[in-house]
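Encoded as structure tokens, the structure appears first; notes follow it.
The complex appears here without one of its protein chains, the remainder shown in place.
Let's turn to chain A:
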Amino acid sequence: MSTAAVTDKRPSTLRAASLPKWTPWAIAAGSLALGIGISLAAGLHSRIQWGLIAAVLFVLGTFGVAARVEGRRQAKDRVATSLVWVAFLLAVIPLVSLIWVTVARGVKVLDLYFLTHSMGVVADTEPGGGIYHAIIGSLEQVGLATVIGAPIGVLTAIYLVEYGRGRLAKAVTFFVDVMTGIPSIVAGLFILSLMLIFKMQPFGFAGSLALAILMMPVVVRSTEEMLKLVPNELREASLALGVPKWRTILKVVLPTSIGGITTGVMLAVARIAGETAPVLLLVFGNPFINNNPFEGAQASLPLYIYQQFANSAGSGAAYDRAWAASLTLIAFVMILNLVARGIARWKAPKTGR
């Protein structure tokens, strides 16, 4: 190698020409401006269209520029990269819009009065009223569903991981998987068919049963994963000391994985707290406060949102209440999610040594 090569400032001939790093940003800015320009010129009002035009321009622009400078293969790679980015942005738009709208419209009527009053004497089209009765209903129904669903789910998972062998375990595994996919309305119809046979009127606990059916498979799957993470050495050490298997499970396996199991149960609770369809069929809704889940129709938060929307007759007051209730529900679900994830991180089972 000569020293001339070091001082040579000409571009290397061994590497193909490549675009500078800021190119994608420049093309993105250009196509966004052009997209908005075209949309304004053509008199398009929908923001969705603006975005679509800008995205198409961006992809075409990237391909054109890259094909010219870097060659076709690199151009294809760049187009793939930009398409993947576009897909990601596409997914973020609805989420941002949904959370933005819910918060912006929800805070309008969300206050202490709203949380502590029912719809008892308020017509659906009038302003006023609140969601106290719906919160009570939701808490009772979801609480009862958890009391039924969580232990059965955890025990089933213990059976599958600690005991399960042979045909029964295989069948249970398969049907737990299939059960995860049961539409919530079908679970509701199942309990409804029982209620029709026994000639019962809607009540809160019926909703809890349907919610428990929806909850069990979710709990089983997450608990199973957690139990599988418990190192076998722990079990063997306990069994080697002569501890019976059931005490090993209760005192060694479960405490080791309790963080993950709690997380799984909380995520399942968050999921069933937002279910509307079974509650609509089985609990029916009730504008008055009903503290007894075993008798009489109750309300629940998701059902309240639906009924405010459906019975509003276009009244703004009902929509405001629906948004405020949505905000409450989303806040509840998100807090459950965050706490669950926090517990999972805090109590993650130590795998290996």
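One rule holds for everything that comes next: a contact is a pair of C-beta atoms (placed from the backbone, for glycine too) under 8 Å apart; a residue touches a chain by one contact, two chains touch by 3 or more; residues count from 1.
Throughout what follows, contacts and distances are computed from a predicted model.
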Absent chain [UniProt protein name; select from "3-isopropylmalate dehydratase small subunit", "Phosphate transport system permease protein", "MxaL protein" or "ABC transmembrane type-1 domain-containing protein"]: "Phosphate transport system permease protein"
Residue of A:I249, A:V265 or A:A317 in touch with the missing chain, whole complex considered: A:I249
Per the touch definition above, residue among A:G37, A:G143 or A:P183 touching the missing chain: A:P183
Chain not shown: contacting residue from A:L40, A:L60, A:V147 or A:A171: A:A171
Option from A:A26, A:L40 or A:A87 whose C-beta touches the chain left out: A:A87
On chain A, residues whose C-beta touches the chain left out of the figure: 44-49, 73-74, 76-77, 79-81, 83-88, 90-92, 94-95, 97-98, 101-102, 151-153, 155-156, 158-165, 168-169, 171-172, 174-187, 189-190, 192-194, 196-197, 213, 216-217, 220-222, 224-225, 228, 232, 235-236, 239-242, 244-247, 249-250, 270-271, 273-277, 280-281, 302, 305-306, 309-310, 319, 322-323, 326, 329-330, 333-334, 337
